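The structure under discussion appears below in the form of structure tokens.
With one protein chain held back, the other chains of the complex are shown just where they sit.
Up next is subunit A:
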Amino acid sequence: MTHEDNAGHVTVGPGSVASLPLNVKIRNHRGKTVVGGYEHFFELTDSAAYIWRQIDGTRTVSDIAALIAKEYDIDQESATQDIVDLFAELAAHEVVKIAESDSQP
């Protein structure tokens, strides 16, 4: 179930879990990852493409942030914010689905 606020915006937090909708479109154009929903397409940066590859419907934003922090040698807080921003934008255009982790309190 998509997590939305009262205004209909998708809210993403450290405990959110992203998964790919069935009809998402993905292309790897000579190393550049382009993803899209029914209408909108996004060219992902290298780090965003790395985040994209970690989406498995199980890992939380925090889980992925830990991987990003290690891969790109940045602090986890910054990594978490980058992922939250990315997922919020992609979710707003139905390129990812957002749910809250079952293991969250």
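The definition used in the following text is that a contact is a pair of C-beta atoms (placed from the backbone, for glycine too) under 8 Å apart; a residue touches a chain by one contact, two chains touch by 3 or more; residues count from 1.
By definition in this document, contacts and distances are computed from a predicted model.
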Consult the UniProt record of the chain that does not appear here and report its protein name from "3-oxoacyl-[acyl-carrier-protein] synthase II", "Molybdopterin biosynthesis protein, E chain", "Multiple sugar transport system permease protein" or "Polymerase nucleotidyl transferase domain-containing protein". "Polymerase nucleotidyl transferase domain-containing protein"
Write down which of A:S16, A:T33, A:T60 or A:T80 is the residue touching the left-out chain. A:T33
Contacting the left-out chain in the complete assembly, out of A:H9, A:H40, A:R53 or A:K70: A:R53
Going by the touch rule given at the top, which residues of subunit A touch the chain that is not shown? 20-31, 33, 38, 52-53
